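Each remark here refers to the structure printed beneath this line.
In this view, the complex is presented without one of its protein chains, the others remaining in place.
For subunit A:
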């Protein structure tokens, strides 16, 4: 092993952090937003929306993420009539995919909130939307924060597969450096270390937020 030979390429690999972070952050937010909507469909009273949300979850959880990514990227001319950028395809597929998982997490979180909370809000004449927004969701989100953090960490690691459609994230850059130097182990280990550190930071950030939210316990 000779790490010296990749030292000049390290900044190049490190620049991938920003690409990875951008994909993960935007996809995470997208997934969270769609996830909330799907979870409300799932607990709602409208059969068609319930059916739609359950079907959505089933398909996105039941097929490989890399397949979803490749369909959205390579089949985009057939699907949307234009070739979308790799970066957009990555965000779209990760966002849609994690929405399926997040909707299940949120649904379970909502159902774990004491039934009495809902009744108390109803008895005060609070309309359904406000009850969800002000009473139920804040309590549900607090309970599911660890699970959400987990999903976000998974997303960070899994984002490495965008390398297959040519997005120059950490993984892709490490691979490029490896083939340039005819030595793969060092750049890949370096990439692994970056991912690991990112996950550690996320874990600590999650613990910190959790601690902050427990102030009412």
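By our rule, a residue touches a chain if its C-beta (ideal position, glycine included) is under 8 Å from a C-beta of that chain, and two chains touch if they have at least 3 such contacts; residues count from 1.
Heads up, the rule we're going with is that contacts and distances are computed from a predicted model.
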Chain left out of the displayed complex - its UniProt protein name, from "Peptide ABC transporter ATP-binding protein", "Transport permease protein", "Phosphonate C-P lyase system protein PhnH" or "Succinate--CoA ligase [ADP-forming] subunit beta": "Peptide ABC transporter ATP-binding protein"
Chain not shown: contacting residue from A:76, A:139 or A:183: A:139
Per the touch definition above, residue among A:1, A:46, A:82 or A:123 touching the missing chain: A:123
Residue ranges of subunit A at the interface with the undisplayed chain: 114, 116-117, 119-127, 130, 134-135, 138-139, 142, 215-217
